[in-house]
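One protein chain is absent from this view; the other protein chains keep their places.
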Amino acid sequence: MLKYELGCELNYNIGEPSTLIFNIGVVSNEYQTIVQEDLHCEAAQIEEYITPIDRNRYLRINAPAGNLNISYRSIVELTHDYSDPSQIIEVDPAHLPLDVLHYLYPSRYCQSDRLFRLAEAEFGNLYPGYSRVTAICNWIYHNISYLSGSSDSGTSAGDTAIERVGVCRDFAHLGIAFCRALNIPARFVSGYAYGLNPPDFHAWFEAYLGDRWYLFDPTRLSPQNGLVRVGTGRDAADVSFATIFGAVQMTQMKLVMNHITAGAETSDRILIPTIEAIATA
Amino acid sequence: MLKYELGCELNYNIGEPSTLIFNIGVVSNEYQTIVQEDLHCEAAQIEEYITPIDRNRYLRINAPAGNLNISYRSIVELTHDYSDPSQIIEVDPAHLPLDVLHYLYPSRYCQSDRLFRLAEAEFGNLYPGYSRVTAICNWIYHNISYLSGSSDSGTSAGDTAIERVGVCRDFAHLGIAFCRALNIPARFVSGYAYGLNPPDFHAWFEAYLGDRWYLFDPTRLSPQNGLVRVGTGRDAADVSFATIFGAVQMTQMKLVMNHITAGAETSDRILIPTIEAIATA
Amino acid sequence: MLKYELGCELNYNIGEPSTLIFNIGVVSNEYQTIVQEDLHCEAAQIEEYITPIDRNRYLRINAPAGNLNISYRSIVELTHDYSDPSQIIEVDPAHLPLDVLHYLYPSRYCQSDRLFRLAEAEFGNLYPGYSRVTAICNWIYHNISYLSGSSDSGTSAGDTAIERVGVCRDFAHLGIAFCRALNIPARFVSGYAYGLNPPDFHAWFEAYLGDRWYLFDPTRLSPQNGLVRVGTGRDAADVSFATIFGAVQMTQMKLVMNHITAGAETSDRILIPTIEAIATA
Partner (left out) sequence: MLKYELGCELNYNIGEPSTLIFNIGVVSNEYQTIVQEDLHCEAAQIEEYITPIDRNRYLRINAPAGNLNISYRSIVELTHDYSDPSQIIEVDPAHLPLDVLHYLYPSRYCQSDRLFRLAEAEFGNLYPGYSRVTAICNWIYHNISYLSGSSDSGTSAGDTAIERVGVCRDFAHLGIAFCRALNIPARFVSGYAYGLNPPDFHAWFEAYLGDRWYLFDPTRLSPQNGLVRVGTGRDAADVSFATIFGAVQMTQMKLVMNHITAGAETSDRILIPTIEAIATA
């Protein structure tokens, strides 16, 4: 069990009455326990909607003109199921759970239908299983340059496969697209990540292997057990941390994330990236 | 109430044991009652999965090498809520139901994020409401040529907006993208359509207006109350009528759809396209 | 005859020995007379290449590490052939000069092959001739927002047709693509433009009508007889004002352009945009 204190402060300049949808609150599920949580916003009206399956938490704020300050703090306990990567197999479409199948389909930013041959050429001959998805992550890490500002909200996995440069969301999109092209269900996760410098929202992905979802982060920027889930979706289009309807300018964004040590427990260690397979969902 | 008898026969040549996912069965909901239904397939193994919210029915067939013949027949009764278009309003993001909001986001084939200015220029000044979505459909009908074979599985709303040619799914994708660009939630519907010549699977779209979904078909190929819902999704990626994993060749596809007259009831009329607003979901 | 004094100052920080190709010198032809010209650059090595047909002037500078300052000044006299737009016809591919035909073909930024139907729908029924190209320019002016920084070096006419925003080069590319889609030869021109605020390099296009090239500027940012030709090409890929091979940072760019009045001559007037047809090549 690991405990983190995390949060964000977001300031906006609102030009006219506007609607903002936030996806910044950590998900509560059997792997993530919210010990304490505080959302502070002086806006008149806040509504929360939690999606029935993924439990994404969407906050809608209808804000008047002026300044809008949102402050979110949470203390979260994470539980991880560590598994032996060599025991984790792929499941073919004939035997996948039917409610997972739609994570095989292409989405806005993950055009797996166009990447079929590339995926087949690079990973088609590898032994199916957890190690093959690790190979995808290694390929991305070695072949795509991580460069802030190199992509924008229109950049998709197809672009990244050609241009070979991107940020965390592009890395995740390409990982997802490769997995789907190989008939491995894959989905996008946004959240908080321990150790990012500078602190920022992060994105990674999950692949469905054996009978559950395993997390993968091809950026290697954070330990795998330092990732805290906020949003789960088919790609970034589903879980943007902020979707804005109106004339709104962001004026500041600050994130914090600290590890809360609980003594000398052996379970209380933060992993170096990519050592063990972790299921968190 | 209208009653239709419909169905399809699909024949495949299977080169090696393969998995096929079909989305060909009509949805059962308060607007569609399945009076009788028959699915015939000699393959050893069929499973059905019905999605919890949209009630899409996915059939998985794990087929051995050889011929695969699928035959589906259904008698369906449709109920329609006819409304006065002039009373149907748009709802802004500040007041939309939170579980509808994700139909505002771009998807694989509907890159509403790229079409914002075009949508704004063409439809931004129109009076918000049902009539504005009708204007979108009219624009598509008049500006996009319907031409069989002019697009493929990679064609998206962005392509169609440039190339000005497509088939029913392209028409639907463009309608969806325009709606989302104007902050109107929109989704894709696949199904059976009365009067198509030659008979084929059809696609149209729905926009969320007032407090429900209204259907729109910019192709004008079928009366609006001749549309029978099979799949509902964000775009065609969600509801392909057949998704195939393996070396499979389609050898034949036949569709039928007949109107079953029930006497002289006045409610038993088939609409000319686009006269009244219809909610079916 | 109009006389302009113009020029630019470009400063670069060169990280390692690099090669820079400039296309900043005004073309000398029967419509443009260079009265005086001065190029100042302390770099050891400058070569000039003038293309045989279009007379584009490419300067190659092989610069050592350090600062590179280039200063260009020119006094140019422009002669214009003003024609009555109503007398200027289109020439069909059957009768176009054979050496002009390749300006009908698509190029990197002007995918006329994808814009055929859009061009046909918007302009296909218009009377062929100068007025039809004017209609194209008007369409661009009214349908595309001019917004600095809204596009980049990858943006093409197809993107602009969807996204409806761009700068002068995007306006020119779209004009060219529409013309070619209608079988009107069209080409890209870069140069200096009188009256731009702030001063900058400009881009416009030319269409081949009757027996010569006529200039068109859909941005309406400069009078047509305030345009001074630097580069002529199929699109911006041919006539970038600077192409850089190496680790080079631009530190400053300044342009000037002044009208030199020559007394009370009636011919010495600067046109308001788009009043008369001008051939300058």
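Labels for the chains are A, B and C, by order of writing; each one numbers its residues from 1.
Going forward, contacts are C-beta pairs under 8 Å (C-beta built on N, C-alpha and C of every residue); 3 or more make two chains touch, one makes a residue touch a chain.
Keep in mind the model is a prediction, meaning the values are calculated, not measured.
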#### Entry: Touching partners, among the displayed chains, of the absent chain
A, C
### Task
From the listed residues C:35, C:101 or C:147, report the one that touches the chain absent from this view.
C:101
### Message
For chain C, which positions touch the chain that isn't shown here?
### Response
17, 19, 21, 47, 49, 51-53, 58, 60, 62, 92-94, 98-99, 101-102, 104-108, 111, 113-114, 153-154, 183, 237-238, 240, 243, 245
## Note on the structure
Across the whole complex, the chain not displayed is touched by chain A residues 114-118, 121, 143, 145, 158, 161-165
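Everything below uses one rule, namely that only the chains that are shown with their structure count from here on.
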### Summary
Separation of the C-alpha centres, chain A versus chain B, in whole Å, is 31
### Message
Roughly how far is chain B from chain C, centre to centre by C-alpha average, rounded to an integer in Å?
### Response
47
### Query
Residue numbers in chain B touching 2 or more other chains?
114
